[in-house]
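Below are the structure tokens for one structure; questions will follow.
What you see is the complex with one protein chain gone and the rest in place.
Moving on to subunit A:
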Amino acid sequence: MTRPRVAVLDYGSGNLRSAVRAVERAGAEVELTADARVAAEADGLLVPGVGAFESCMKGLEAVDGVRIIERRLIAGRPVLGICVGMQILFAEGIEHGVRTKGCGEWPGVIERLQAPIVPHMGWNTVEPGEGSRMFAGLEDERFYFVHSYGLRDWVLSQPPAFPDPQVTWTEYAEERFVSAVEHGPLWATQFHPEKSGDAGLRLLQNWLATL
């Protein structure tokens, strides 16, 4: 069996080394790249993310990342966003009162979590929908989260480009937010699979199996 080829998008955000090594360990051939052609042609594109929405969008635009993601999705080619790499897939983010436009692949607004203690930091559980491929065999596992912002309301109302989005939720304090989405070729996690031990590696394997 040939190993799937994964491009990890280098746009100046994220724990790139950890992301690369984890996807390698999960069984892929990985290239860290800011090159649009490499990112377009890989079997899978991983968009990592650590930090702030606004600076991530700037970094993404600097490497033409918004268009790379858009084109891959039009062609039905898999993309996985992690943490802020998930958040920037939504319509917009609000940080410190500043609104920043996201990629707009999904509607919805990324907002600060309303909890007594923020960031939400540590290992938490997930509630995947029936038949989730991302969480197959992992429904009872915990994953590592570290974030202050999230999506509270899943508001996909217009006819989606791909059918049947699978939305996974997580509870923290009084908050409930979207912790993962599987939607055709576009998958995303609010937590960090590359930092979630064996469970995280198995989730990445579930993604690689779709490539």
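The criterion applied here is as follows: contacts are C-beta pairs under 8 Å (C-beta built on N, C-alpha and C of every residue); 3 or more make two chains touch, one makes a residue touch a chain; residues count from 1.
The definition used in the following text is that contacts and distances are computed from a predicted model.
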Per UniProt, the name of the complex member that is left out, chosen from "MCP four helix bundle domain-containing protein", "Solute:Na+ symporter, SSS family", "NADH-quinone oxidoreductase" or "Imidazole glycerol phosphate synthase subunit HisF":
"Imidazole glycerol phosphate synthase subunit HisF"
Quick one: say which of A:Arg77, A:His147 or A:His183 touches the chain that got left out.
A:His147
Specify the residue from the set A:Ala91, A:Val118 or A:Leu211 that touches the hidden chain.
A:Val118
Using the document's contact rule, name the residues of subunit A that touch the chain not shown here.
15-18, 21-22, 25, 50-52, 55, 116-125, 142, 144-148, 171-173, 192, 194-198, 200-201
